[in-house]
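Missing here: one protein chain of the complex. Every other protein chain is in place.
Here is chain A:
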Amino acid sequence: MQQLTKQKGQPFRKRRKGLTLRQQKARLGYFFISPFLLGFLLLFLTPIIQSFIYSLSDLTVTSSGYELNYVGFSNFNRVIRVDPNFTPALLQTVIQLISMVPVILIFSFFAATLINAKFKGRGFARSIFFLPVILTSGIILAMENSDLILSSAQVMAEEDMQNTSMQMMQFLQFRRLLFAINLPPFIVNFLVAAVDQIYDVVIASGVQILIFLAGLQSIPVTLYEASTIDGATAWENFWKITFPMTSPLIIVNAVYSVINTFTNPDNEMMSSIHYTIFSQSNFGVGSAMAWVYLAAVAIILAIMSVVLIKLVSRYQH
């Protein structure tokens, strides 16, 4: 290294014609990234910047297109200070998300570890865990929702449930039991919410299971062989090999889960943004809402990544 830096001295620099090694590498990097960059800047970044401009203006549709009048931050002001529904909806979405993401992570890691094991019918088991990914996407979901017979049956079932109220009773008792063993209310509510959302969690973890599975599949078998020969138990193998090797993916999956839950069209914020833009045709306010929402997500994501990176780096080496 020292010799290399010496070569950078004055007499050599003038003689060189081509690019430096660093410039060559940078050029190579840009070259590899350029196809993606081009499409991304054009189709993803430009609309986002455009929406920021909308959020600062009052958009009116005219016969020849649309007109923008710059109104400064009044849209943001309206969203944060004036609109009585926005802040509660934002808080509720955030709280729901915070309770859901850890459960998704734990469940998907657990499921991925199980279906990565060698057993008969493994392919079958994996396909079953992949099903939610298929079922929750686009057209099939839309079809299920449009099924009149099914939805009326669901209404009937819900009424039945309310009549007997067995479900509620069980939950109340579960909660009382948890209080009885002196758990703080925060944890109790978290647990009850987790149990309540179990179907949502299972449905929402399809992609995460696959990502973890890909991570588990990338671990070389030789590591396990070596440690087992040295007398490690399966439990030790898990904490000393599996977990450290897949822990970077915990961050990936956490980020993915947050993004996925946040942009889920079912959640309250998304539907109110959709409503503001498409039903009230209030594009400026809708864009401002989206930007405030984005800021909230970004803050949560940043905090989460810092915490997770610290936790994960403890397990590395």
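As a working rule, a contact is a pair of C-beta atoms (placed from the backbone, for glycine too) under 8 Å apart; a residue touches a chain by one contact, two chains touch by 3 or more; residues count from 1.
Just so we're on the same page, contacts and distances are computed from a predicted model.
Comparing "Multiple resistance and pH homeostasis protein F", "[NiFe] hydrogenase diaphorase moiety small subunit", "ABC-type glycerol-3-phosphate transport system, permease component" or "Urea ABC transporter ATP-binding protein" against the UniProt entry of the hidden chain yields the protein name "ABC-type glycerol-3-phosphate transport system, permease component".
The residue from A:Thr20, A:Thr60, A:Thr87 or A:Thr233 that touches the chain not shown here is A:Thr233. The omitted chain makes contact with just one of the residues A:Arg78, A:Arg126 or A:Lys240: A:Arg126. Contact with the chain not shown here comes from a single listed residue; of A:Val94, A:Val188, A:Val202 or A:Ile309, that residue is A:Val202.
Only one residue from A:Ile80, A:Val94, A:Val192 or A:Leu301 touches the chain missing from this view: A:Leu301. Counting over the whole complex, chain A has residues 22, 25-26, 28-30, 32-33, 35-40, 42-48, 50-51, 54, 111, 114-115, 117, 119, 123, 125-135, 137-140, 142-144, 146, 149-150, 152-153, 156, 199, 202, 207, 210-211, 213-215, 217-223, 228, 233-234, 248-249, 251-252, 255-256, 258-259, 262-263, 270, 273-274, 277-278, 283, 286-287, 290, 293-294, 297-298, 301 touching the chain that is not drawn.
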